[in-house]
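The complex appears here minus one protein chain, its other protein chains still in place.
Just so it is clear, A, B and C label the chains in written order, and each chain counts residues from 1 on its own.
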């Protein structure tokens, strides 16, 4: 079973994602403050806010749609996560040239290609405990899922599992690397941001469950 | 009954005063911190320490003895209290030219002359709640006291009385002037320093009784 | 007490040693106590000498302004305590190049008395010298008692004006008169967010809670005009400018020097946020900030806060301010 997503479908998905990222900003800032510099929530709120304003007139083909997203990120933020996202989105744009719809069966491959560019831009490897590990798990999970109505829930479940796995591992790249063993027991902020996005699409809500609300570790 | 004080007598008196001022430094700093800039104890400790080192070879006549004290102050400190003291001591030096001893009957007049120079230097009046009000009370008290063995105790008693009187009045000059009504209820640091000196000579000990140990008023 | 220091007793001497080690051709410590800062190998001759003195803890004030086109000497006291009479004497003598010496000090009881005593003593020894006392802090006394006001960041202007006038070969009377005129044109006010700590006291000079600030506080933590809740930068700038202008109104078309100074811990970012409002206000009033100065000019160790100093300019004052000066803490305008 294949579904085709047109520009309106995608805009609706991004609308949910944006709304959620704005709500999640304080949580993501807190998380990032424990391991990095505390700006991930602010970064994503800025991107989401800018994107919200453009969602009603996104261009086609899909490549232009994606390029527009990349440009919006380029206009408002320059942190690691946004740079990585831009690299990924740019790759998706390059791979969807001329397409007016996106096929559900394409998604896992597009994620893998995006990851390739993200690794090129940021120098991270799988296992470094970044958003990449989350994306990798999602790509595998939705590859195995043939029912397109279950893509989001499959992704969500996979991500929960992966975050649980990585929780006990240390961050190996980015600012969080310096936290060393202190990063053990904490979720990676980037993976958590991804979780918020997937939950928004899936309509679920649990990534905030760990949220302690205090930044006393440093 | 008149007593004559020679250089050895004076050195012994100053030795007691110096010792006491060094001990009282923290108390005087605290007091001055509540109304001024918190340096009165440090100032007087510096003066006392320098003076201690010279007391075994003070010159005569009395005028030279006094000039030497003035020079010692001039060498180590420049706060209001030391400037005022220098003005007073210089005047005493000028008035005791050629004398090899100091007469107990001279003292109240010398204090009054010293006060004249101190007022000239600092511009304060009686009633401004400064060391001058204390000196004024002492001059009056020892003027009335004919038994020279009781001079110190008479001075001490008079000063206690005067400090009690002034406690409920505001400081009208110097840094403490800015404290305005907040200076009501507090002893003037300069008068308190004088009290420590007189107590040292008298062998009594109560000027510390009010010492609360905290600088929370500002 | 959280400071990067060694024994608090050595705070002043070690800081001065570091200053001289850092800038050996700009500063030298002389005198019995090594507490008189002078210009080494000063080529000054025949000009009016300029001396100052005051407590330590306000760098670059006072000692940091010794330099060509600024001061010739500075007697350094202890932290927040004036210099000794002997050191003041040495400072004035070191600044005597044959045309008399002008001492410029802040209006603090001890400094005033000591400098006055030394002035008289030196005069009777034939050293011609005069004294200008700076009292620019509008928060410390009402206009009718302006001579009771404290001297604060306006001292920086006084040093610069006098330094340039002396370099131009003006007489002692002239230099004194120009400096007085500059200070008649100058008003300052400060606001403090946190206390400083005198090293030998070991604890903050005053307590102030996390939500409160004190308007009008002096550079030693002297009491201000009100203590209350933190306000926005714009509100603070407005109030401080109003208080300064109320005391010395400035007409549209006038030119001013404007010093926006960190008391120590306040970062440069905040100075610019604050300055932004001052500049907007003054520009809409038609006042020309001909000489803006933003930075650390007169500090109170680790106190957080800002002071504002405004000096109205005439052609001579402006040109004196613009003369170059050679000093690590002075930025040519």
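The definition used in the following text is that a contact is a pair of C-beta atoms (placed from the backbone, for glycine too) under 8 Å apart; a residue touches a chain by one contact, two chains touch by 3 or more.
Since we're looking at a predicted model, the values are computed, not measured.
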Review point. Omitted chain: which shown chains does it touch?
Key: A, C
**Study point:** Selected residue (touches chain absent from view) among C:128, C:181 or C:296
**Key:** C:296
Check your understanding: At which residues does chain C meet the chain that is not included here?
Key -> 2-6, 11, 14-19, 21-23, 56-57, 59-60, 64, 191, 193-194, 210-211, 213, 230, 232-234, 236, 264-276, 279-280, 292, 294, 296, 299, 301-302, 304, 306, 328, 331
Study note, to complete from the structure: Where chain A meets the left-out chain, the residues are 29, 33, 37-39, 42-43, 71, 73-84, 86-87, 121-122, 173-175, 177-180, 182, 215-216, 218
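Just so we're on the same page, only the chains that are shown with their structure count from here on.
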Exercise for review: Have a look at which chains touch which and call the overall pattern line, ring, star, complete or other.
Suggested key: other
Exercise for review: Compute the distance, rounded to whole Å, between the mean C-alpha positions of chain A and chain B.
Suggested key: 76
Point to revise | Intercentroid distance (Cα basis), chain C paired with chain B, Å | key: 32
